[in-house]
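The full complex has more chains than appear here; those shown keep their coordinates.
Labels run A and B following the written order; every chain starts at residue 1.
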Amino acid sequence: MTVDIRTPLRHLLSLEGLSAETLNGLMDRAQEFVDGKYLYQPLQGVGVCTLFFEPSTRTRLSFQLAAQQLGAEVLNFEAANSSTTKGETAADTFRNIEAMGVRGFVIRHREDGCAQALANIAGPQTAIINAGDGCSNHPTQGLLDMLTLRQAKGHDFSGMRIALVGDIAHSRVARSDLHALRALGATDVRICGPRTLLPMDDAILDGFTVTHDLDAALDGVDAVMMLRLQRERMEEGLVESLKDYHEQYGLTAKRLAYARPDAVVLHPGPINRGVEITDEVADGPQALILRQVANGVAMRSAVMEALLTKPLAVH
Amino acid sequence: MTVDIRTPLRHLLSLEGLSAETLNGLMDRAQEFVDGKYLYQPLQGVGVCTLFFEPSTRTRLSFQLAAQQLGAEVLNFEAANSSTTKGETAADTFRNIEAMGVRGFVIRHREDGCAQALANIAGPQTAIINAGDGCSNHPTQGLLDMLTLRQAKGHDFSGMRIALVGDIAHSRVARSDLHALRALGATDVRICGPRTLLPMDDAILDGFTVTHDLDAALDGVDAVMMLRLQRERMEEGLVESLKDYHEQYGLTAKRLAYARPDAVVLHPGPINRGVEITDEVADGPQALILRQVANGVAMRSAVMEALLTKPLAVH
């Protein structure tokens, strides 16, 4: 059953280029974990290191829990508290921990391409999981979002109407979601945000709708995927004020009424209450935000199992 | 044997209102852990998160060790290193980690009522343990203090003479001790400290003796429970100087001679040597300070077992 999902994946750096079959295989396995089927601990004796050059406690905890539930030994490394302050490069830090015998690395970094760069120098036994780098990729977030949509709206993405709203330009979540939605066959995807926060000439938008009008984007959709607004967008002059942003792009109960009555709302967290989403919506019956979190642990377990266990014949 | 202690407790937020039976049940079980009876790991597969919005490494380690010895998966979350810096509320952080499947939460917070507030929104499978909030409650410290007294002076608290000395007004330890002493039947409790550090109109003092004279408070007691003097009391003008405080309220060997020869000395730690207690007393034969620490791990194991294991019939 699980053999086919292991075959193609050595690392998980991006969802770009992954087939629907691979994505669905990982989601099927994660669903088994959601359903409570942790029947064994395949990663006993395997070292997994969360190597975070940018702080993100919740993402780290999610990966840590996923790894521990599979029986792995988890090491946490945060750059701020580490010898990178002694001037060591990320590559040397990685090579060093790899040399200790650690086989799985969960990488978070401010800069695009860091996970790929480490994968390029990784040994044959090592698997890299990108836990978010720069504005490019956050593949496990994309996967858990798809799993959440699938649970709510079924396995056929081709008929789904989806709005993706907010700071698309700087969002690694948006990019990973869009790669996955395309691979899974979604066609009615409306990408919505202010002009300053939309990428202009990005192939990732091809075939999808781009709009600056939130009401139009929400019209009749099955799912609204909200993005987090980073406060630094204000300092950079890309957004005038939080109040202004909320008025134009904040998801309120009134606005959500444009969507289908059974539409669901996703958000990768942490949420800025009163900015991109109101309390009423975030805590309302259509929000799946905490289900996303629960799916996150299961999805990360599925990914680590796929990358770090050998086919049984090898044992 | 252990069934009766589980019944009433869903969370452990305060010792206020707990019966002598409940307190003694928890202490009986902790005593078994002290005696080395960790025969099984009832929390295998259970996630426990230490969620500390105020740093306290020693308290965290004690809970972590207690949970690990029961087989739990422990996650540590310190607010200073976390996404609460991204503006997320304590409630959202809690809900998020709860959604990951974590069932036990050990909460530390500067503000009164935080543990209660999180208990109010917790799901039915979740148990909250207050590891100290504001000036109000630190229930496991109260329990471990009672266990330490019981080991030294027997199970009958009604005949015990006890002095509680120091910054009562700001001490969550003092409040938890007083709730427990009252429930266990202690009547001769002398509460001693400078006027500026005693609560004036607090029901918690009812029936106990309040005095500003340390020598009188110590006269013939079986146990002296010292409190830590926080340095910020100086900045707030509540204490003139450390030297001054030590002269009036510091426990010296000379002063301890007012107590019974077999009197014991407790302190929740970390101690300010030369301020509220001298080296001679802190390291002397009457001090039980390190036994309190040892009891702390056992007590916390007993509490977590009580809150997080199901009655056997459910299995």
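Rule of thumb we're sticking to: a residue touches a chain if its C-beta (ideal position, glycine included) is under 8 Å from a C-beta of that chain, and two chains touch if they have at least 3 such contacts.
Small disclaimer: the values here were computed from a predicted structure and weren't measured.
K.L.:
We see 2 chains here; how many are in the full complex?
P.N.:
3
Here is the rule we use: only the chains that are shown with their structure count from here on.
K.L.:
Cα centroid separation between subunit A and subunit B, in whole Å?
P.N.:
41
K.L.:
In the complex formed with subunit A, which residues of subunit B make contact?
P.N.:
45, 47, 49, 73, 75, 77, 81-83, 85-89, 92-93, 95-102
K.L.:
In the complex, go through subunit A and note every residue touching subunit B.
P.N.:
38, 55-58, 61-62, 64-65, 68-69, 78, 80, 231, 269-273, 290-291, 293-294, 296-297
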